[in-house]
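Here the complex is missing a single protein chain, while all its other protein chains stay put.
Moving on, here comes chain A:
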């Protein structure tokens, strides 16, 4: 990227016409793709200021209905409670998932045994289990345990993530074992080595894992849809879906919800863009 091409000498003669045309096509195509990708987000902001009628008539200019939409939304939805629910579930599930799965990833890589390698293969095998095949028995289990309509019902099945375990095990391969050996000589216990040496050294891995798990958890839909049926426990995703999947949704009001549902992940993305991409690519390394 930073290296200038050596093939084209500086001050080259004017580009031939065909090459200018190709360049123009390149920028045009990329601009169209970028525009189409970003436009729905802009349209969401614009629509939050318009009435439902204007929205479905395709209005694309800012209107003056924002406060009315917001008031309508607040009248229908206990905003503070819904956002509290969403953040509570997403953050708890992120912290627990990362704690449990990084411990396991570290354990599988650092303490090898035949038995654990077999179990690890089994863990990897569960990566390809589709959720649809789990939800019926899970629903029966959660029902029997009396956990329907509790946030624990969402947390429990998501804490141990095969993918995050795999992600941490792969990352642990790059962890310098000399650090561990030195700590052992110093008399640190294994859990101390993990907590005080491994975790700080691997902080970029933790950051990437945070982004992946937070996004997944924030956007989680099907399982919460099944186990959260009371208004007191619903998350923003469920509220948006309920408001938006009506026959004649009040789109102006729904837009307030979609903004609220999108904003946290958008912020995480812009603040942690590098970790975001690193986390996604982790699976192909």
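In this text, a residue touches a chain if its C-beta (ideal position, glycine included) is under 8 Å from a C-beta of that chain, and two chains touch if they have at least 3 such contacts; residues count from 1.
Here is the rule we go by: contacts and distances are computed from a predicted model.
J.: Mind telling me which option in "Lactose ABC transporter permease", "Acyl-CoA/acyl-ACP dehydrogenase", "protein-glutamate methylesterase" or "Anti-sigma factor antagonist" is what UniProt lists for the chain we can't see?
T.: "Lactose ABC transporter permease"
J.: Of the residues A:20, A:81, A:119 or A:152, I need the one that contacts the missing chain.
T.: A:119
J.: Kindly state which of the options A:41, A:84 or A:196 is in contact with the chain not pictured.
T.: That would be A:41, which touches the missing chain.
J.: One chain isn't shown here. Among A:76, A:150 or A:265, which residue touches it?
T.: Candidates A:76, A:150 or A:265; residue touching the omitted chain: A:265.
J.: Which parts of chain A are in contact with the chain that was left out?
T.: Interface residues of chain A facing the absent chain: 5, 7, 22, 26, 29-31, 33-38, 40-41, 43-44, 47, 55-58, 60, 100-101, 103-104, 106-108, 110-113, 116, 119, 122-123, 126, 128-141, 156-157, 159-160, 162, 165, 190-191, 194, 215, 218-219, 221-222, 225-226, 237, 240-241, 244-247, 249, 251, 254-255, 257-258, 261-262, 265-266, 269, 273, 277, 280-281, 284.
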